[in-house]
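Below is a structure I'd like to ask you about.
One chain of protein is taken out of this complex; the other chains stay put.
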Amino acid sequence: MELFANQVLAGIATGAIYACMALAVVMIYQAIDHLNFAQGEMAMFSTFMSWQMMQWGVPYWGAFILTVILSFAGGILIERLLFKPLAKAPVLTNVAGFIALFAIVNSVAGLIWDFTIKQYPTPFGSSPFLGSQLISTHQAGMVGVTLLLLAGLYFFFQFTRIGLAMRAAASLPESARLVGINTSWMIALGWGMASAIGAIAGMLIAPVVFLEPNMMGGVLIYGFASAVLGGLSSPLGAVIGGFLVGVFENLAGTYIPGVGNELKLPIALALIITVLVVKPAGLFGRPIVKRV
Amino acid sequence: MSAAEEVVTEAPAVEAVPKRAMTLGYGTSLVVLAALILTPLFVKNFVIFQMTMLLIYALAVLALNILTGGSGQFSLGQSAFYAIGAYVTAILMEHFNVNYALTLPVAGVVCFGAGFLFGQPALRLSGIYLALATFALALAMPQLLKLGFLEHWTGGVQGLVVTKPDAPFGLPLSQDMWLYYFTLAVSIGIYVASVNLLRSRSGRALMSIRDNEIAASAMGVNVALYKTLAFGVSAGITGIAGGLGAIAVQFVAPDGYTITLAISLFVGMVVGGVGWLPGSIVGSAFIIFVPNIAEGISKGLSGAVFGVLLFLVIYLVPHGARQVALIAQQLAAKLKKN
Partner (left out) sequence: MTTMLNVKDLRAYYGQVQALHGLSFSLSEGSLTTLLGANGAGKTTTLRAICNMVRSTGAVEFEGKPIGNRSTENVVRLGIAHVPQGRGTFTNMTVEENLQLGAITRGDKKNIVADIERMYDHFPVLKQRYTQQAGTLSGGEQQMLAVARALMLRPRLMLLDEPSFGLAPLVVRDLFRILGKINREDKVTILVVEQNAQLALELADQAYVIETGRIVMSGNAKDVANNEDVRKSYLGY
C-alpha cells in the first residue's frame, strides 16, 4: 500500500510536467484545430531566453515574467508571419509548416546556446516536500503553478469578453464574424497564449530534465498524450489527463512485469492510439461531428 | 444536432489531382529512365550508393503517396513500416540464410499485414488525429525494436550486420553497381504497378474516398475495406523499401528508424507533390541532398536552412514538384508557339 501511494505521488510529480505541456497543446488546438508539432521547440527556445536573462543578471521572477511576455509576442509574430498565409491550406501543408518551424527553432537554439546540458534554477528549492523523498518542493511548486494556470485560464475563458470571443471564434468562426469578432486575430491570440503557456511549462520542466535544445522532444509527446486523453477541447481535461498519464506510467512501470523504463514511452503512445480510437473526444472533450 | 456537439467542416486533407496529370509523358519517362540507367556507368561508387538510396527513399515516398494521394489518409509513421521491412530482410538473411532477393517479398507481405492491421483503428481517425496516432507509432518503433525478449532476433540496441550481395552469374559489376541496378528494377516494377493500381477500378474507388468519403460510400464503395487496403499496400511497399535499405547500408539498428525518418518521408511527399507519383523521386532527392546542401551553406544552421527551404516550397509551390513540372510544361509550350 505504501509502495502504491508512493508511486501515485511520484506519478503526480511527473504528471505535472505533462499537464503543463498539455495545457499549451489544448490552447493551440482550440485556436487553430491543429496540433503544433513545433510547440515543444518554441517552449525550449523561451526557456533558453529566460536562462540567458538570468546569465545577464536578471533575477528569476523578472526573467520569468519577461520571458512570458516575449513568448506571447513571439507566438503572435510567428502566426502573423508564417502561418496566417497557410490558414486556408490543407492540413498536410500546415503539418509541413510545423515541421519546418521545428527544424528552424531547434537549429537556431543550438547555434546560439550550443548543445551542452545546462543547469536551470528552480525558485521552489529541491528539498523533499513535506518530508517525502518522492516529491520535491520543486515538483510540488510545479503542481501548484499548473493548477494556478488552469484557474487563470478558466477565469479568462469564462469571465472575460475576450475569452468569450476566443471561444466563439474557435467553435463557430462564421457566426463569430457575424457578431463582429475578428477571428483571424483570435487565432493569433491563441498562438500567443499557447506560446506563453509553453514558456511557463518549459521553465518549470527545465530544472528536472536540464536545459538543452532537445529537452522537449520527449515531453511534447506526453503533452499530446495527456491532451488527447483529457479531450483536446478541455483545459481541465488536459491537466487531469497529464496527471493520469504520469500516474499510469509509474504504476505500469511498477506493477506490470516486464515493463521497465524502455516500455514507458510505448505505453504512453499506445494510450494515445487507444484513446483516439475508443473515445476520440477524450474523457472531458466535446464530441466532434463532421459536416460534409 | 444535440447541444454539446461541435460541428466542424473539414477541408479535405489533400486537394484532388486530375487523373491524367498523375504520370509523366512517354518522352520524359524515357529520358528519366535513360538517365537512371546510364549515370552509374560514369560516377564513383559512393555516388552510386547515394543513387541507390535515392531510389529506395523514392519508393518509400511513393508508398506514402499512394496512401495520402490515393485515399487521403495521413501518415507520420512510415518509418515504422520501413523498420519492420528492414528487420525482416536482415533477420531472414542473417539468421536463416535466405537469399536477399527472396526476403523482399516477405518483407512486403509482413508489412502489408502490419499496415492492414494498423489501418483498422486508423479508420476511425482523420486529419490531425491520424497524424498524431501514426506519429506515436513511429516514436514507439525504435523502443519496441530494443525490447529484451526480441534481442535474440533483433540484436537489441546493437542491431544486425547485413552482408552485401555480389552480382550473380559472375557478372562483372561491383557490389554497389549490382545493387543499384537491382534496386532500379524493383523500383520500376513497383512504380508501374502503382500507376496501374491507381488507374484501375480500385484506384478510382480510392480516389473517390479521398475526394468525398460520404459520397463514395453512397455510391457503394466499401470505404472501410479500401482505406485499410490502402494502408496495407502503402506499408507493404514501404517494407520493401526498408528491406532494400537494410541491404544497401548493410546494417539495421533501432536508432536508424526514428521519427526523423518518418518526417523526412512526409516532407518528401509534400515536396514531390501529393498524389503525383513521379514527384516521389524529386521528394526523395530533397530529403537526401537538401540537408547536405544546408550543411554546406551553414554548418551550425543546417536545420534552419532546411526549414526555410521547406517553408519556401509550401509558400511558393504548395503542390511541390508537380506544380514546377506543370509550369515548365506551359513555358515549353509557349516557347514552341513563338
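Every chain is named by a letter (A and B) in the order it is written, and numbering of its residues begins at 1.
Assume a residue touches a chain if its C-beta (ideal position, glycine included) is under 8 Å from a C-beta of that chain, and two chains touch if they have at least 3 such contacts.
Here the structure is a predicted model, which is why all the values come from computation and not from measurement.
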**Message:** Among A:Leu134, A:Ala168 or A:Ala252, which one touches the chain that has been omitted from the display?
**Reply:** A:Ala168
**Item:** Chain not shown: contacting residue from A:Gln39, A:Thr93, A:Thr183 or A:Ser226
**Value:** A:Thr183
**Request:** Kindly note down the residues of subunit A that lie in touch with the hidden chain.
**Result:** 161, 164-165, 167-168, 171-172, 174-183, 286
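The rule we apply is simple: only the chains that are shown with their structure count from here on.
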**Message:** Averaging over Cα atoms per chain, report the distance between subunit A and subunit B in Å.
**Reply:** 31
**Asked** Okay, in this complex, where on subunit B does subunit A touch?
**Response** 1, 4-15, 68, 74, 76, 121, 124-129, 131-133, 135-137, 139-140, 143-144, 146-149, 212, 214-215, 263, 266-267, 270, 274, 300-308, 310-311, 313-315, 318
**Request:** Note which residues of subunit A are touching subunit B in the complex, please.
**Result:** 33-35, 37, 82, 85-86, 88-93, 95-97, 99-104, 106-108, 110-111, 171-172, 221, 224-225, 228, 233, 258, 262-263, 265-266, 269-270, 272-273, 276-277, 280, 286-292
